[in-house]
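Quick notes on the structure that follows.
What you see is the complex with one protein chain gone and the rest in place.
Let's turn to subunit A:
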Amino acid sequence: MSEVKKHLTQSEKINLAGSKAKGQRPYFLQDKQTEQALSVAMTLAMELSVVKERLSSLECMLVDKGVIEKGELDQYQPSKEEVAKRSLETQAYLARVLRIMQQDKEELERDDPDMQTVQDELTKW
């Protein structure tokens, strides 16, 4: 048996937080990978909720400190430049999130070869 650790490193802590419980994990959906995607989505839903709450806290603090009025954030009108900047940011964000569909479309359009075919071709030469 290995010696008892005196302390944990930061990366050990990150890994330990997500440790798996001993005992086979049941999967319920017909496709295991779909269930794994659901799990990722639920974690993202949690993190989004956390960010929303943090923003809400920030807004409360700004109101409390007299920086903004209550409700002022909802009435905020971004400048024309800010609107344009946000639009580009949103487009880039969506492109990141839906990258897999963009790439699938490109492959369909291009009729990409598979690796085995390419390998077979390359070894002929």
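Heads up, the rule we're going with is that a residue touches a chain if its C-beta (ideal position, glycine included) is under 8 Å from a C-beta of that chain, and two chains touch if they have at least 3 such contacts; residues count from 1.
Operating definition for what follows: contacts and distances are computed from a predicted model.
Tell me the UniProt protein name of the chain this structure doesn't show, selecting from "Extracellular solute-binding protein", "Ascorbate-specific PTS system EIIC component", "Sugar ABC transporter permease" or "Demethylrebeccamycin-D-glucose O-methyltransferase".
Spelling it out: the chain absent from the display is recorded in UniProt as "Demethylrebeccamycin-D-glucose O-methyltransferase".
Out of A:8, A:83, A:101 or A:118, which touches the unshown chain?
A:8
By the contact definition given up top, give the residues of subunit A that touch the hidden chain.
4-8, 12-14, 16-23, 25-30, 35, 38-39, 42-43, 45-46, 49-50, 53-54, 57
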